[in-house]
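One chain of protein is taken out of this complex; the other chains stay put.
What follows is subunit A.
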């Protein structure tokens, strides 16, 4: 299947491993005399003929998961908007409380389970093994596929993830200082849910980057060995971009 960009991505990881392990090595020329640079220009979107038209359009689009992007922002922003304007919507404290709480819960679930893995390829959860010990597992997608995320999506994801807890913290202080303490429970719930997602995803992202230099992807384990060795030598450590935004 996708030998070109797939092999290129594998090459980036392998090359980084070589550079990290052995220090900076001079660029060597391949055994058949081609300059190594020819193998490296895979970071642009190369139009390859074996993809269908839909795949090509998908690859070129700036936002590949419009629905996920919409829902990522929808629940958070509507929770904030409802909190700010609850007096306009309804007189009842209970209705506002329940609505905002449900919006915050749906936001927590959708960001944790859906938009994280669709937009940036990260996921985190808690697992309890046979002994009853709990482990927190942080997962990062290593191999970008056709429907992997773009930079615009990743930017929207992280901005939405970071700005909303900040806004809820401001609400916390405004609640404390204006002594509207009946909203305190809701604001604290909002802060904890959104900060939990933020912390989980930052942990995923940092954990993935620390280990990326030591990972050899199994998908490329059967590639031709001589070419792999040469690619490792010729790859410079600085060429490992996070341009796909999946890291």
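Basically, a residue touches a chain if its C-beta (ideal position, glycine included) is under 8 Å from a C-beta of that chain, and two chains touch if they have at least 3 such contacts; residues count from 1.
Everything below uses one rule, namely that contacts and distances are computed from a predicted model.
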Complex member absent from the view - protein name from UniProt, among "Ribosomal RNA-processing protein 42", "Protein YIPF", "Aminotransferase class I/classII large domain-containing protein" or "Gem (nuclear organelle) associated protein 7": "Protein YIPF"
Option from A:121, A:165 or A:190 whose C-beta touches the chain left out: A:121
Contact footprint on subunit A, counting only the chain that is left out: 91-94, 97-98, 101, 105, 109, 113-114, 117-118, 121, 123, 126, 128, 132-134, 137-143, 145, 182, 185-186, 204, 207-208, 210-211, 214-219, 221-222, 224-226
